[in-house]
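Not every chain of the complex is shown here; the ones you see sit where they belong.
So that you can tell them apart, the chains are marked A and B in the order they are listed, and the count of residues begins at 1 in each.
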């Protein structure tokens, strides 16, 4: 078994896989919002209105992150903890680091 | 058994209890930092220097939160998931809501 960037006891599919279509739709909408912001800049729209749109995209991304985290904790972390305490601890530490990065971003 | 604000399968002590003394020291330091900020306002210190201190306190609080979350996931959530899928799912949903509140705060 070759190991990818993160060693994980489970292989794909991961927790979010069942909702893959929904995540792809949300990300597609976010991509469209970014294109809309580019158009606003190109059309010399008012700075504050552009900032409002950027805040909306940031919130949408944060909501995707919280959804992914929820499924990650409910599947990868819990499954690892059931397999062994050590594997569980590793997953908890890794998830906490991801939460810290999210809060700071 | 009477139920408190949140129903949880486990009773205290919780995951953070082992580190209680360390958490109390960190919170005591944060309380001192707030008092320092009050003194800066009282002494008419420069606004930007006050803002820098507030950002430092916010980061310190976020770091306490991530620590508590890590122990919460590693203990309460994992233990609930081992007890039953339903209890585990409830804890995961509750933890995700806390993460969402933290990111927005």
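Assorted remarks:
The rule is simple: contacts are C-beta pairs under 8 Å (C-beta built on N, C-alpha and C of every residue); 3 or more make two chains touch, one makes a residue touch a chain.
In this text the structure is predicted, and so the values were computed from the model without any measurement.
Here 2 copies of the chain are placed, and the complete complex recorded in this file has 4 of them.
We adopt the following convention: only the chains that are shown with their structure count from here on.
If you lay the C-alpha trace of subunit A over that of subunit B, the rotation comes to 180 degrees, to the nearest 5. The centroid of the Cα atoms in subunit A and the matching centroid in subunit B are 22 Å apart. Residue ranges on subunit B touching subunit A, taken from their complex, read 62-63, 65-67, 69-70, 73-74, 77-78, 81-82, 88-89, 92-93, 95-96, 99-100, 102-104.
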